[in-house]
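This is the structure I want to talk about, given as structure tokens.
Every protein chain of the complex appears in place save one, which is left out.
The first chain written gets the first letter, and so on, giving A and B; residue counts start at 1 in each chain.
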Amino acid sequence: MKIALCSSFVPFIKGGGRNIVDWLKPVLEEAGHEVEIVYLPQVDTPDLLFQQMMAYRWIDLERADRIVCFRPQAHVMHHHHKILWFIHHIRAFYDLWDSPYRGFPDDARHRGIREALHAADTAALREAKAIFTNSKVVSNRLKTYNAVDGEVLFPPVFEPGRFRCSGFNDEIVCISRLEHHKRQHLLIEALGYTKTPVRLRLSGASSDNAYPNELVARAARLGLGDRVIIGNSWITEEEKVEQLAACLATAYLPLDEDSYGYPSVESSHASKPILTTFDSGGVLELVQDGINGYVAEPSPAAIGEAMDRLYTDRARTEAMGRNARDRLVELNISWSHVLQRLLA
Amino acid sequence: MKILIVHTMTPFQRTETDELAARLEKALIIAGHESEALRIPFQWEPADRITSQMLMVRAFELWNVDHVIAMGFPAFLIRHPKKTLWVLGYEHGHDLIDGNGVVNRPPDGEASELRMLIRNAENESFRESRRILVGAETTRQYLLEHNQVDAKVLVPPAGGADSRGDWSPIIEVLLR
Partner (left out) sequence: MKLVIFTPAKKVSSIGGCCALVSQELVAQGHEVTIVRTEIEGLLKSETHHFGAPVLPWTRTHQVTRVAEDADVLIYQIGDNYDFHKGGLEWLAALPGIVILHDFFLGHLFRAWSDSNRARGVEIVRAWYGEEMVKPFLTHSAPETFIEETKDRAPMIEWVCAMAHAVITHSSWGCERVVNSCAGPVRVVPLTYNKNLGSSLPGGMVYRPPGEKFAILTIGHVNANKRVESVIRALGTSPLLGGHSRYRLVGAIKPETATALTRLAKENGVDLVVSGEVDDGALLRAIEESDVISCLRLPSLEAASGSLVEALLNGKPTIVTDTGFYREIPSSCVMKIRPDNEVADIRSALEALFSDPAQREAMAAEGQRWALQTFTTENYVRELIHTIKDTMKTKPILNAVTYFSRVLAHWSADYDATGNEAIMEPLTIFGSSG
């Protein structure tokens, strides 16, 4: 079958929105399909939304037997067999309207754009032969705002077979971009509250140096010394596999994230429990407190206490690691399941 | 510098342009730039979809891009303040819809209307580009005759992108 994977992008910015597309391609090819990836530009400027949406409507992919669309505005594309793997709305006009992230005034003009966008999105969603989402959070939003159902299809990670467990050292690792909303600062503060010699390693690049510098300064202020390693650079996939294989547990506590986040799935593949917080959004669809990780209150003291427990109660930590791996099966997080659903 | 290569692609078909764009992308990265390709699906057939696809390209918004190198119609209609055109092996729109050896021929009246539309769009894009480069003397002659544009010939280097020596003068011209 000829399958086009369609999404939008901002040139030179990599991220989760591209992984789901790029990782699906080889899997489909291996299954014998011809795959074309179509990334087209999209900016969220309110006054330019509709001309861009119309442009997406004119893309001619009739040569494809079906198209799978990911990031907006790819979902508005016009095709006789359109499948959506919907990963988010243009959130400023949806769930982030009443938040500081809106970025434009709440006035009659923007309300008009919001109304028009909701109507167009709903119409575009209804054209799809099937709608999948990357999380329950996103499915719930589709239901709330567009009155359509989306089946949760958790995106697996790239070549999950690479990940393994070689033991449990003293280190909790957090492999993720160093960004304020990923809240690595909470982990550093928490380490200041621990009573055991548990250690922390932050691995990931940042869009600028302000946040990493702040993290370093914070660690110094708390006198954490070599108990924390802040690596402000992108680590290779091999390094990632090694760090996950050897660590005690992983931590991933973004603020209200849409999906469970690749770091927590990778951690599960390496049979390592995940430390998160109850306000981390989609991560909680994967992590169950005391079963495959800890769900702490988002305060340094509570997180520090959970870090100590991971360190002290090794037997439980290891058991939770095994559960983490089982949880992937339970949630059907696998490429074979993805193919089966997308090609149904 | 963040350099976006914008080119036309035929879905499920690997063309020479794809190859060349990939080589250029690699060469630009070797030369110390960030580079990525924007591949825009486009087909000449059926003819009545040409206009909507031209409008589509014109409506795309580029952000986070310092320089655009655009290859081929209608990819070079994309809007960007720093745009260099590199027209290679261009199957010229005028010819195609004229029916010169090509099957895609709309009814006569529409053909001339469409031809005029394409030519005006090309000219608009030529006017707003910093430089217009072509891959061969024949293309230069063609643009001179049909669009009254005097392009410079810039022949892409043969072989792989790994040889820095081959590409550096080309990149120097493309980014000038």
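By definition in this document, a contact is a pair of C-beta atoms (placed from the backbone, for glycine too) under 8 Å apart; a residue touches a chain by one contact, two chains touch by 3 or more.
Source: prediction; values computed, not measured.
For the chain that is not shown, the touched chains among those present are A, B, taking the whole complex.
Screening A:Glu30, A:Glu115 or A:Glu237 against the full complex identifies A:Glu115 as the residue touching the chain left out.
Within the set A:Ala31, A:Met54, A:Ile90 or A:Val216, the residue that contacts the chain not displayed is A:Met54.
The omitted chain makes contact with just one of the residues B:Ile29, B:Leu55, B:Ala136 or B:Val173: B:Leu55. On the side of subunit B, touch with the chain left out of the figure occurs at residues 46, 48-49, 51-52, 54-55, 58-59, 113, 116-117, 120-121, 124. Taking the complete complex into account, residues 46-47, 49-51, 53-54, 57-58, 76, 78, 107-109, 111-113, 115-117, 119-120, 123-124, 127 of subunit A touch the chain not shown.
Keep in mind that, in the parts below, only the chains that are shown with their structure count from here on.
Interface of subunit A with subunit B (complex): residues 2, 4, 10-13, 34, 36, 38-43, 45, 48, 51-52, 54-56, 58-61, 63-64. Only residues 2, 4, 11-12, 34, 36, 38-43, 49, 52-53, 55-65 of subunit B touch subunit A when the two sit together in their complex.
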